[in-house]
Structures are given as C-alpha cells and as structure tokens.
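Missing here: one protein chain of the complex. Every other protein chain is in place.
First chain written, first letter: the chains are A, B and C, and each begins at residue 1.
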Amino acid sequence: MSRNTTHRVRYGMAIDIDRCTGCGACMVACAVENNVSVPPPPAGDRKGLTWIRVYRLHNERPYPESRTAYLPLLCQHCGHHTPCVSVCPQHATDIDPETGIVSQIPERCLGCRYCMAACPYHARYFTWWDPVWPAGMEEIFNPDVSPRMRGVVEKCNFCHGRRQVALQRAAAEGRRQIRDDEYRPACLEACPVGAIHFGNLDDPKQELYDLVHGERAFRLLERLGTEPKIYYLSSQPWVRRLLHNGIPASRRHPDGGRPDVAALRHQQVLARDPRAEERRRS
Amino acid sequence: MSTGWRRRDFLTVFGGGMAGIALSPLPWKLLDDAAIWTQNWSWLPRLPRGEISTRYGRCTICPAGCGLRADIVNGQAFRLTGLPNDPIGGGTLCPLGIAGHHLRYHPARLRGPVEGGRIEEGGTGRDADARSLPLDEAIARLAGWINELQDVGASQTIAILDARPGRLLSEIYRRFSASLGAHYIPARTGGFSSDVLHAMGSAPLPTLGIDLAGIRTLLSFGAPVLDDWGAPSCANQFDRYAGSAGEGTTSSAALLIQVETRPSATAQRAGLWLRNAPGSECALALGLAHVIVHEGLYDRTGTAGQLLDGDGDARPSSGDPLNQGAAVGSSALCGYRELLAHYPPEQTAQLTGISSATIRDVARRFATAGPAVAIPGQDPGGGPLDPQAQQAIWNLNLLTGALDRRRGFVSRRALPLPQRLADAPGGAVTSLSHVPDGSLRMLIVDGALPDHALPWELLTRKLARHGARLVSLSPFRSGLARHAALRIPAPAPLEFWEEVPTPWDAPTATLAIAAPLAEPPRGALHPSALLERIAKLLGMPSPGGDADYLMLLRERAAAVFLTARGHVHRGRDGRRVPLDDYDSAEAFWQELAAGGCWIDDADKTVARLGPARRAFLDPSQPTSWDQGIASAPSAAGYPLTLMPFGPRSMAGEEALPPVMAKLYRESHLRSSPEDVHVHPETARRAGVEDGLPAWVETPAGKRRFQVQTDPAVHPAVIHIATGPAPASFGDLPQEEYPAVLELLSPNEKGVWRMTPARLRPVEC
Amino acid sequence: MKLASPDRPLIMRGVERTSLGRFLLWLVPWLALLAFGLYGAYLCLALGLNQTNLDNRFAFGLWIFLDLAVIALGAGAFFTGFLLYILRREELADLINSAVVVGFVCYSGAVVILMIDVGQPLRAWFTFWHPNVHSMLTEVTFCITCYLLVLFIEYIPIVLRNRRLRRIPAFLVFEFNLHKVMVVFAAVGTFLSFFHQGSLGGLYGVLQGRPFAFREGFAIWPTTFFLFILSAIAVGPAFLMLVTRLAEALTRKRLVHPRVYTLLGRISGWLLVSYVLLKSVDTLIWLNRTAPAVGFLGHDFYVHAAFGTWILFAEIVLFGLAPALMLLIPRVRQGRWAIVAALLACFGIALNRFVMTIQTLSLPSLPFDKLLLYWPSWQEMASFLAVIAYAVILFSLSYRYLPLYPRERELQADRDPDSVAPRAASRTTLAVGGAGAGTLPTSRR
Partner (left out) sequence: MSRHRGKLMFLGGLIAALAVGWLGLPIVLYETIDQPLQFSHATHTGDLLGMDCEACHTFDEAGRFCGVPGIALCATCHEEALGDSPAEQHLVEAFIHPNLEIPWLVYARQPDNVFFPHAAHTVLAEISCERCHGPHGHSDRLRPYQRNRISGYSRDIWGSNIAGIASAPWDGMKMGDCSRCHRQRGIVESCQDCHK
C-alpha cells in the first residue's frame, strides 16, 4: 500500500526526575483532559485510573541519608515488540505508524486484560466500575476525547485528541503538518517546573533530541528491548542506580556485592554504552 | 391443500425460510447493529457538541489567583490551563485549579440556603438532616437573629470571620461589622503573624512583602517553599528566580536551607535540610543569632551594627527613624545579648538535635552569603510558628540587614480603594486570639475556601456555651459549615466576579480580576449582596456604599488606573504593557477582566518599616525565652508529638474536586487525612504495623488512622495531614474521614503545631 | 430385587444405578453450590468486575489460573481420542466416552468462566471478526471455541445412546452417521487441542515485558508452548485415571478393566518424565540466559518469601519427577500408589499453571515496585465453584443415563454373574460396539 505520509514522526518524552516535585498537576490535568472517571472509594490505587501516575521513589534510608524523588509513569509507547499491541486478540490497541503513539480503542476492547498482563510498566488500566458522573457534568467533558465504558482497558495516548485538533486547525489553514508547539500533551502543559519535555525523537533540531542523547538520560527496563519512547533524566546517583535497567527491588542497595550482580550491572553499563569498556581499559 | 400440513411441510418451509434469511441482509445487518449497540452503551455520557471558544481569567480557588485560560463549550469551561508568563502562576495551574471547574459538581455543593442538621444538634452536617429554605426566608432569618442580639445590646457578641482578608469583600465585611458594632476577624495569612508584627512595633506596620529576586540564601523555618501548590507563596518566586537547588542537581548559586521536622517535599529537595527537634525553631534561630553576633558577622553598616557595635550607645542622627527608639533600646539590647548568651552552639545543638558544627556553618553561610532572608514557617495544616520563634527569626533578618532593602523584606503600597469606600474606611480588625473566650453568640463564616486549616476547638472556645449560632456562607456543606445552624451558600469559585488582591509576600501591590466562567446556582448569593440586603432589612447604612460588587470592582480598577503607576501583564499573550498605554479606565478594566494582572512599581521609599526594626531589642516576655523550646503542653502518658500538616488551600475540611482522588486514593502521591506517618521504629515500639489501622490518642480524643511507616519521619513525632479528602463524584461517603483537626488542642497563643499524642494498636 | 426407580426407563439396560431419591440427594449440595456460584457470577456480570479482587496489577487471577489448570486436566479427552482413534490403542475404548464428558465439562466450564472474566463479554466474538493473528490469545480463542464445538459433536452420540433416545429411529441414524466421521473429529480435535494447549503456554511465554514468564523459543512459539502441550498430555491420562477411580469408588463398581489404568499410568509416566526433563532444561536456559539478557538475575525471582525457590523445587521435583518415577515403576503403577502419583501429577500441573499466571503477576517488574499478593473475592471463588458443581452434575447425569463406561455391564457381569443374563449382556455390548465408541473387538464374545 502506498503511503501518502507527508510527515513521519516518533513522538517521545523526556521527564526530568530531578525537577519533578511530585505536585500531581500532571495527573489531574491528564484526568480532566481525557475525561477519566473517578472510581468509587473502594478502588484504591490498585483499581484506579491514572493514565499518568507519579510514584514516590525513596532510598529507604533514615534521616539524614533519606532521599525522595518522584517518577511520573505513563504509557511508555514502546516502539519495538510493543508488548500490549502484539498480544491484543482483536486490534483494540494499535501503534500508529505515523507517530509511534500506542493507542487504545475502547469500543473494540473486550476487556480480556491480556495487554495489562503484558505491560511491564503497569501503565494500562482497567475500568472496573461504570463511570459515574454527577448530573450535568457531561456538559463539561472535553469534546475531543470519548469517554470509556466499564470493562475496557484505557491508557495514555499522548493526549491524541489534542493532536487531532492541532491537525484540524492546520488543515483549515491549508497545512498538512503541525508545528512543534501546536501539539503538547496536557501533563506537559500542567507541569509547573517544566520537568516534562515532548517532541519528535527523530528531529535533531529539537531540544528533546539533545536531552535523550545526553548523559542524564535513561529508560525504564531498557534491556527488555521494547524501545520505550519515554526517557527519564536524572543526575542523582541513587535514582539512576534504583531505576537503571531493572535491578529488582531486592537489589536496591548493591551493598551485598554478589559477583553476579556486579557482572549484570557491568553488562548493563555495556549495554547502554559499548565504549565504556574501552574507556575503562585505557 | 387437502391433506393439511404435515411435519415435513413445516420443515421444508422452515428450510426455505432459513435459506431466504441467509440470502437476505437480515442476519448481517442485525449482527452489525448489535455490535454497534454493544459499543455504545446507552448509559455512557454523551460528549458536548458545539462551538468552542476561549476566555481568559483568574482562578479564585485559593488567594493566589493564577491566570487561567478557559476553553469553553456551550458556554461552560471544560479545560483550564495556566497563562503563559503569568506573574503569579508562572504559566501553570495547580491540580486544584486544573480541576476547578469540577467544584461546581462537587457532591457537597449547596445549591441554596439550608438550616439545621448541624453536628452539635446530633446531625451529620449533611443535607439529609437539614431543611432547605428559600433565599428570602434565609436572609430574613439571619437578619432576625442579628436584630435579636442588637435589641439586647449584644452586638459585640457577633463576629464575622473572613477566610481571605484583603479583598474588597473584606472591606464590606469590615464596614458592616463596624456599623453593627461586631468583630471583624481576618483569618491568618502566610508569613509573620500580624499579632507578632503588631507586638513588635508600637505603630501599625506598613504591609510587608518579600523581594526574593536574586537572593542567594533562603533560610526557611518550615515554609513550604518548594512544595506548596500555591503560587503566591515563596515557592514560585524562589523557584523561578533562584532555581531549585535539589540535591544532586546542578544547583544555581542560591541555596535553600530548610529547617523542618517533617520530611516535607521542600525539606527533601532543599539544598540543606536541618531536621530540628519538634518545636525547636526558636532555639535554633537564637543559636544562629548567637554565632552571628559572637563572630561579629552581622550587618555592621546597618541598624544591627549601629545598635550592637554601639552597645546601645548609638549616636542617633536627628533624621534617623531609630532616633526615638534608641533610648529605650539600650536596656533591651542588653536583654537580647543576655538572651543569646544562653544559646551557644553546643547548648543549641542539644535543644535542636542539630550538630553545633552545622549550626556554625549555617550561621556563617546565612550571614556572609547574602543577600539572605529568613522566613517563618506557615504550614497551612500545622498553623503558625510560636510568636517567639517568629520574633527570633525576624531578628535574624534584622542582624543581616534583610529588612528595608531590595532582596529582603520590603514595605509595599496598599491597593487603592474605590473612591466611595475610601471616604469612609472599614472598622477595626480583631485578632481571633483577642476575642474573649465564650463571648460570641453568633459567628458568620465567610464562604471563600480558607487558605489554612482552623481547628474547630479554636472557634468553640470563643463561642458562648449556649445558644451560639454559626452561619456559614460557604458554597459547600463540608468544613465549618457542618457546624452551622444556617448556611447561605456563596457562588463557588469561578462563578462570580471576584478580585485577586495582592498576595501576602508580594514585594509590590498587584490586582487581578476573575471573571465568572459559569452561572452560579439560583440559590447562591454573593456575601456582598447578602450583607447589602441584611443592612437594608436592619435599617443600617449600605456596607458597599450602595454599589454592587461588580461596580465596586470596576471602581477599584479605576482607582488603580488613577495611580498611573505600574504595568499590566496581559492575559492572552503574557506581554507587559505599561499602565500609561491604556487610554481609559474602561480599557484597563477590560484588560483585567480578560486575565490581565496589574503590578505596581516598587516602592522606592526606604525605612518605612521603622519601629519594627527595633523588635529584637525588645524581647517582650524574657522569662519564657529561657526555654527556647516551644514544647507541646506535656501530658503524662503521651510520649509522642502530633504534628499536623497540609498543603495550602487544601488544608481543612473544604471541598476538593473529586478528580483529585487520583492523587489521594488512586495513588499515594498525597497524604490522605486518614494516614498517620510514623518512623518504623516508633511504630514497632507502639506495636502497630505498616498499612494497618491504629488509634491516635490525644488529650482531646482519639481516632483511627492507617499507619504509614516512613524512615524519614522523626522518631518522636507522628504526622497527619489536615487536608480534606477528595469526594467521589457520586454521593458523599457515609462515614466522615478522620479529621485530625478535632484531635488538636491549640494553646493560649492560638498555636496548634504540636499536640501530645500516643499511638495504640487497634485490638482485633 | 431392588425397587425400580421412576427413571428406570431412562437408564441403560443391565446396569445398576442407585435409586432416584439417593441420586437427587447427591445432586442437592451440588445444585446449591451451583446456585450460589451463579449468584456470584451474576454479580460480576451485572455490577462489573469490581466485584472481584482482581486489579490493575493482577489483571488475571483465580479464574485464569483455574482455567488453564482445568483445560490442562481436560486434555485427557483429546489425548485419549488421539490414542484410540489415531494410534489405535483399543483398550482406551473403555473410557473414551467418559473422557469426552470430562473434556466437555472442563472446556465448557472454562469458556463460561472466561465469559465472566472479560469486561465486555458481548464483544468477545469480535476476535473472530477482527483477529490479530499475532496474538496467542487469538489462537487460543479460535482453537478453544472450535474444539469445544468438536467436543460437543463428540458428546452428541453419547447422549443419543441413551436408552430412551435410541428409540427414535432418526437419532439412531444420525448417531450412526456421526460415528462414521468421528475419526475426523478426533483428528481435528487433536490438532486443535495441541494448538490451544500450546497457545495457552505461549500466552505467557511471549510476554517480553515479564522476564519471569518470557521464554525464547522456536519460530514464533516460545518453549512454554511445547511444555504446555507436553505437560497437558502427560497429566490428562492421570486425571482421567483419577476421575475414573473416583467414580468407581463412589459407585462401588468396577467401570473399566484394570489394564486401562496400567496403560494410562505408563503413558502418563513416560510423558511426565520427558516433560520434567525438558522443563528442567528450559528452566536452566531461562535462568542462565534468557532472564539475564533482559536484566534480571535468575534468583531475583525467588527472593520473596512467598515465592521462594521451594516453589521451583515443588513444581519440578516434588510434583513432577516424583509422580513420573512412581508411574514408571510397574509395581507402583499397578498398586494403590498410582492414585497418589496421579494426584501429585495433577497438582503439579496446577502448580505450574499457578506459577505461570499468579506468580508472574505478583513479581515486581519495575525496580521500585514491591511484590504484590492477591486473594480472590468470594464472588470469584463462588463462580468457579459453580463450574465445579456444574461439572459434577453433568458428569453424574451422564453417568446415570448414558453409557459412559461401555464395559461397565460386562465387568459387572464378570463379577456378579447372577445379576445380569449373559444373553442380554452380549446383545447390548454388540449394540454399543456397533454404534458406540469404536469397534470393541475385545468385548465381543
């Protein structure tokens, strides 16, 4: 099939953990933007609907060594072997070849939750309850995002409704492409400290490009090979140690010094930077 | 057919029918429609369709008043975002503001006046137990009650509690209470308590602001500098001007030193976190002052130098505003030196739990790496610092000359009043602590969402034991309104013309106007209109000078326009436009109504703080300074200290948009008011377990909380958030959440930061 | 002479069944359980899956675990068909009918539970409309649906052989014709079953994001694909043996010839041994190559007390190798210990399915996450118990009214020559043999 694609992009994010204050504006902005319902009180954090969820990271030390950081976690929009897309039995989730955005079509979803079992980031959420809104509140729904019914999976789609609106505006002005500043997800817009950066990962002209190729950048569970498009930035050694490539919680403090851990960690360093070995030798 | 129908015939016809159906579109069409039906459940809400427009305005949920852009569909806002470069919000909104338009649909929202159902009478504070009544009847009822007290000459037993002082509405309250002879009580704002400032200066102080631009050291005694969602706190200014200096980041030159017992987000992210023993702020401030004075690091060219170096024998020149005070000063100064002598670093280290080396380092850094400013804590849930601690902190600023200069505490000009109100200014202001206990027979509580938590006991103390009536003007039935005998709801935020007066810490005056984004419900009445109608019923002069609120706002804008000073931050594009560029007051008003924010020029007059500068020379109650520790009133059997906390505008029991549940229930990002945070060791000793319920007992009572262990918590302390819990979108939950505010017993100074407490496991 | 039950005309000639009253009494608790479970299932369907203790992390729980376990145990149906029809192990004709019924109740029960488990059951058929061919679940859905259909078709002739239904000539003809093509269905069923057993294994094995479950493999199939097939066919016969033994114990009758057990045990034993061998090799490769390659050290999976290395030992040695060896020793196989071995094997496969489903989801994948546990709600348990009750009821009814064990009468006659006339016995055997489960040369006299 010929592709009349004029503009292929690979949308991604860089989130600066060192700047994040854990205020939660991104979570609320996301829920408001995407008409995310609020499940009743029994829901708790295990049955909630938080397309973006800020986790509190702690180095588990008492004062004065105690350190806290915040990690906003959203769908990582995996670019390779996308775990959820490959397992959905009926194409209810899909990766857009033009943008790299992983979408979820709730009307197609049968609620089998296989994609949730497949997602290592726990970034997919099931609507356990019928969405309930007080009378009249549907009048202030975001008209660009369709609400979900009970019994389906939902997740972050980089505020795709905003992209559609931006494309529509561009179309009305006779443009086929949108400018970089025309499409920004709600979480980014809400972040008071500018911790979230968004853009085309393939465009060297964008600030994002430098950020994700910088020293401070890494990705969660990078070695799973799913090529997530969310990058995290941190200079704090304990944060990097904690998050860097899937050392399980039991190994947060490499004090145990088991040789296999060291080997694995060494491997992980190599995986990220193949020239590290050379440098070490020289 | 003569033979009649046989079974085989039926089967044949049926077979033909089946073949026919298969050859018709019927099965496929029905299957398709059924598929569509299962994808469009009828109970799914339908999206609004209609023209989408944009409006600019201000958020009035908290006193900050961040600029906002509202996307509107069918006349209703569906998305609120910050205005770029907004001088207050800095381009974003806090979570509360982002969901502000949902408050209208809050399950605790009142749509009309309600009476009865209050907790004191065995009710639940919910509408179910209350009777709604027509607006006119409610107004007549309130007027009648006031009239009763007037008739017996007991007007002074009436008080109005203003949740958000500084507005034009506050002026109306003041004028109303003045003509009635009632008290006008402003709720506390951030920074130094007005009581403290009042006590320190013999004359009324001009308004204080903090100019943080370009400072290098900020010594914060528990102020939520980096984690308060509010824009007008130091947070945004500090973050914007000085850059956040979180550990491990490439920090700018500015250093935040946070003195705080609780591992708050600010403490965790501060450049230096000093975790002091609970209540030892005063001792620490004095200990730092000791080092500064002892090592001669104070500002020798400024006031401190004149006073300390001169050893009281300052040679006052005739033009010096200190002239008057110098004579009194000398004896008091000796008192201050004597006082400091009790706080050498080693002694202070014992009191505060901070090493003497650190105390020396911090004192030196504070005194030498200027500009440096010390600010007192203002945790919205924990309440103000002890007055003496505030005084000691004030003195630190005085020592380093951080008063009356740019990059320090400055005085600022007040916002001009509308002409008709300026001619006859409002009446006296009473501090809540100055209201005699048990004296109030009627308390009218303003409807704005309060900035800070207020323990219910602080109010009940002031109320007469019998027959006291509380009238709530809150748009919600939660919070203090649960105790109200009559509730006349004001419009919710974003539903009425409102003004955003100058934030407490702003270095210059500002004014912004919030245009309504939606219609208030029919039964809601703005307090200004309410007072106007009551005044009319009682035959009193109109508190608003016969003008409605919108007109007053316009007149205030006109009065600002007449000053011909300052500039406007335009809402739609964030550009700065000099006030002179507007050719009429109307054009200026239009700009303000479209999200603009007027900012005054800096006041170039110096030395306006005058008398307050002498504060440290005059420790008002020398006896209690010896202690240096504002300990919780000790009670046997309560080994721990309960320190409540809360985020600004979200401390207390007011309403949060239900979508905030994402931050509380659906993640553990924000502390739920149902959680008690303790050190794992403390929990172990008390025999309670992480994640399980436990009793928290104080002399005031006991309640159940969920234990959350956190190794960063001080082992002698338990922390509980005062804040509200977000409601569900449906009905309010049947059970009230455990409000820590009812466990607190404020001391005689109105301080409730620390309450003796103990932790008990819940018996199975 | 015993009093004739009112439903005597429905019961096969020449076999002994308990009185209707006692039979109904036996059914009552199961019916009660069924009703209770149906109520739980109704709650889940009407109010939504918030009735369960499943959550975003435990997207799959008790239901999926038991589904996988039950489908594995139900493998006896297709595997017996395969042995009987394709490999011509005619001894197995003794219990092919009961194997079909066991398979049918297991699979239909699993499908019913699946329909409660998905959030939008009315849209479940979209998989057929818009299939994603890359998904293991698509393969599972197609195969299980088709195989259930096959089982249903295989079940029909057994039903039609009911004494009363046989009187209708049309049914007899239908059954006769159906039987002629039964080999085809057995072959199709075998093919489908191999595939979906494998796909069920693949379901977890392909999860790139779950290093605990992820396995490398051959072509598009991870090793779990093959291990699931192998474990299912290894345990299927053992489960059939258990069911039959249980039926014999409950009815206090001999239902199949003892050599059937020997055969089942031998098959099960050999297959189990090969399964344990391959599983061990697979585990070693996984621990030493697959998991470290994606950043996880093998024993990181076993640091949590709830799921220590004991579970690995239990799965492979205690409930794998031990029963396998027991079944391989002829003396054990023929004795009472065979039951224990079969039980261990069945438990082992359930444990394997538990590890793949529940443990996979329990283990943290994010480095800052913790181990999470989950306990099913009563609605979940009740819905599943309803399936158990349904299985028992359907099997009981089938046993009472249908020729589940074609040689029952014969074996009974051998033991108790007075009760049934030899003539009648041979006639019915012929009838069964002619229209029943394959030709039964061994039963012809």
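As a working rule, a contact is a pair of C-beta atoms (placed from the backbone, for glycine too) under 8 Å apart; a residue touches a chain by one contact, two chains touch by 3 or more.
Every value quoted in this text rests on a predicted model; they were computed, and no experiment measured them.
Undergrad: Relative to the complete complex, which of the depicted chains are touched by the chain excluded from display?
TA: A, B
Undergrad: Using the touch definition up top, pick the residue from B:36, B:341 or B:357 that touches the left-out chain.
TA: B:36
Undergrad: Where the complex has a chain not shown, which of A:37, A:127, A:157 or A:226 is the residue touching it?
TA: Counting the whole complex, the residue in contact with the absent chain is A:157.
Undergrad: Since one chain isn't shown, list which residues of chain B touch it in the complete complex.
TA: 1, 8-9, 12-21, 23-26, 29-30, 32-34, 36-37, 40, 42, 44, 46-47, 49, 51-53
Undergrad: Which positions on chain A touch the chain that was left off?
TA: 1-5, 91, 94-99, 101, 103, 105-108, 144-147, 157, 160-161, 164-165, 167-174, 176
Keep in mind that, in the parts below, only the chains that are shown with their structure count from here on.
Undergrad: If you average the CA atoms of chain B and of chain C, how many Å lie between those two points?
TA: Computed from C-alpha means, the inter-chain centre distance equals 64 Å.
Undergrad: Could you work out how far the Cα centre of chain A sits from that of chain C, in whole Å?
TA: Averaging C-alpha atoms per chain gives centres 41 Å apart.
Undergrad: Once you find the CA centre of chain A and the CA centre of chain B, what distance in Å lies between them?
TA: Each chain reduced to its C-alpha mean, chain A and chain B end up 33 Å apart.
Undergrad: At which residue positions does chain B touch at least two other chains?
TA: 39
Undergrad: Return the residues of chain A touching two or more other chains; collapse runs of consecutive numbers into ranges.
TA: Answer for chain A, listing residues that touch two or more other chains: 39, 43, 48, 55, 108, 130, 149.
Undergrad: Over in the complex, which chain C residues touch chain A? Could you list them?
TA: By the definition above, chain C touches chain A via 48-50, 54-60, 117-121, 123-124, 126-127, 129-132, 134-138, 141, 203-204, 206-211, 292-297, 300, 303-304, 360-361, 364-372.
Undergrad: In their complex, what parts of chain A are in touch with chain C?
TA: 39, 42-43, 46-48, 55, 57, 71, 73, 81, 83, 86-91, 108-114, 116-122, 124-130, 149-153, 220-226, 242-252, 260-261, 264, 267-268
Undergrad: Over in the complex, which chain A residues touch chain B? Could you list them?
TA: 18-19, 21-25, 27-29, 31-33, 36-41, 43-45, 48-50, 53-56, 58, 60-64, 66-68, 70, 107-108, 130-134, 136-143, 146-147, 149, 189-193, 234-237, 239
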